[in-house]
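Sharing a structure, written as structure tokens. Questions coming.
All protein chains but one are shown at their positions in the complex.
Order of writing sets the chain letters: A and B. Residues in each chain are counted from 1.
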Amino acid sequence: MKSVVRIQNSLHRFFDGDIWYSFKKSKVTIIAACVTAVFMLAAIAAPLIAPHTPFDPATLDLMDASTPPAWYEDGTAKFLLGTDDQGRDIFSTILYGSRISIFVGFASMVLAMTIGITLGLISGYIGGAVEAVIMRIADVQISFPAILTAMLIYGVAFSLLPNERHEDLVVWVLVLAIGLSNWVNFARTVRGSTLVEKNKEYVQAARVIGRRPTTIMFRHILPNVMGPVLVIATIGLAIAILTEATLSFLGVGVPPTKPSLGTLIRIGQDFLFAGEWWIVIFPGIALASLVLAVNLLGDWMRDALNPKLR
Amino acid sequence: MVEPILKVEHLRIEFDTRRGILVAVDDVSFDILPGEVFGIVGESGAGKSLTGQSIIGLLEPPGRIGAGEIYLKGRRIDQLPYHQMRRIRGKKIGMIFQDPLTSLNPLYTIGKQLTETILTHTEMRPDEARRHATDLLDEVGIPAAGKRIDHYPHQFSGGMRQRVVIALALCVKPSLIIADEPTTALDVSIQAQIIALLKRLCAEHDTAVILITHDMGVIAEISDRVAVMYAGRLVEVGNVRDVVKNPKHPYSLGLMGSIPSLHHQAEELTQIEGAMPRLMEIPPGCPFNPRCPHAFDRCRRQRPDLLDTEPTRAACWLYDHEEKHGQ
Partner (left out) sequence: MIALIIRRIFQSFIVMLTVALVAFTLFRYVGDPVSQMVGQETSIADMERMREELGLNDPVIVQFARFAWNTLQGKFGISYRLGRPVNELFVERLPATLELSLIAALFSIVVGIPMGVYTGLYPDRVLSKVFQAISLIGISLPTFLIGILLILYFGVILGWLPTFGRGEVVQLGWWSTGLLTVSGLKAIIMPAFTLGMFQLTLIMRLVRSEMMEVLRTDYIKFARARGLTNRAVNFGHALKNTLVPVITITGLQIGSIIAFAIITETVFQWPGMGLLFLQAIQFADIPVMSTYLILIAFFFVVINLIVDILYHVVDPRLRFDKAVAAG
């Protein structure tokens, strides 16, 4: 009972507060949030709402290949947005592909966040040689573009793995590659906040009581540094999704057998000259809208959580 | 009767916020005589800085002048368009801010910042301007002015920087300077020097000063007259001796009593119960009434204007002569 009341109180406080007010006030942000939500839901529910199953080769018929979208005269309502060169329905493939894109984006962002927060807390709280080493590595890594780091990790991982396992593991390799290339921003921010919080009284008090350092770091300090972390996480999600799309487009990401949005665009580029624009444009629109929406959310969050602007 | 160089009449400064219109300065009026040092004292948030900013036309949105008029030597200035007000700024009215470190552009030499100001407002040639700047630096007490004119702000100490700031504010000889907390950011030992410098220079150039501060000691040092502000209102105005020795308004009384004195014994420093109300929580009637030990019914209902309380003027119903009989 008590926890229900507590949740109710938190919800009341939240909806009364400045953050919700600023959210309601910005129509753009509301739209962005809705778009993101729609994408997430659609991606999760893909098996339920997609009219076709493009990842199952048994259902594909090469006779259907390269059909234009339904409003053309040789299009059909069966394939609303047309089909690609394998006969896959573009609309369904976008749904399933978004699933992969969002999954990789989300998982890699969570990985980056976990690594970054942990290293940030440790280097901020413990300091000394540990901090110096971690921050040096961070400095070196951040001077390289994340894409390059991701590509390298991908390349190395695949040299080490046997060829047969490539297709199953590709998604996990991508999560690892993108996650490992994006932890630095999290770590730096969390370290900065930790350094500030470290000197505050509640930390001193916890120390005096005799709490273990890990407890202090994760249960006391962490909740207080979550604000900027959330902003970086949102923008990081957008970056992760873009990175996966880029890697797939370049051919070092998700393969064409179970394409993500980026892979679809790669396939589609070859058919642009044949006039079959729908293979590129629709996945492109989907990708751009998703990333734009997440970016807008991140922008709003950064302004809403910025104490200087309040 | 000497004509005042600045008249502020019924000034009202408002802020548009999502909770409605907030009044930060409410019906403030005062005059500044030529060459006088006029102090405005009060706690943080009382509206002193806003008053100063509105006089020089640098009030930042969402703040704006909601009502009232400001006259400089008889000419109305509160509604002037930006480019006309710009010509007045620096040349007729100057302003100096609290932190000398952030007041100076770190990428330009102080010589450049000085000559730029001089050349903007006068017809001098660049070499004349530079000579004038060097003389000014000399006047404010910068040693080796001829060399240091080419130094950057970070090469000066805090006290020296504030001297440079004063030189910058005075370089084209305005008739009024608004000094917003000019010593608050300085070491105590330097404060006295800067205050003395300000007083001397303004006397020599016949420049009036509006000295905005929360530090009563500074006011007592160099002001001729002083106004006490509370929650956006003027609660007492008068000669500095009178206000300090014989304050009439209960708030001024508390304020003066809280200054430690070297001259006589005191049991304890006066503390005023409670705190100044925030802008959205100002009570009806006299804003000080919740904390005032002498408050009575009228204080809670009706807001007092400045009443004559020889030798000062105070906004307090205690001094309303008709009321006195009724008490």
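List of remarks:
Definition applied: a contact is a pair of C-beta atoms (placed from the backbone, for glycine too) under 8 Å apart; a residue touches a chain by one contact, two chains touch by 3 or more.
Everything quoted here is computed from the prediction, not taken from an experiment.
When you scan B:102, B:184 or B:302 for touch with the missing chain, the hit is B:102.
For the options B:130, B:148, B:291 or B:313, the residue in contact with the chain missing from this view is B:148.
Summary of contacts with the chain left out: across B:4, B:45, B:68 or B:94, the touching residue is B:94. Touch with the hidden chain on the side of chain B covers residues 56, 58, 82-83, 86-91, 94-97, 99, 102-108, 116-117, 120-121, 142-143, 148, 151-152, 154-157, 159-160, 165, 168-169, 187, 189-190, 193.
Chain A meets the missing chain through residues 140, 143-145, 147-148, 151-152, 154-156, 158-160, 238, 242, 245-246, 249-252, 262, 265, 269, 272-273, 277, 280, 284, 287-288, 291-292, 295-296, 299.
Here is the rule we go by: only the chains that are shown with their structure count from here on.
Chain centres here are Cα averages; for chain A and chain B they lie 54 Å apart.
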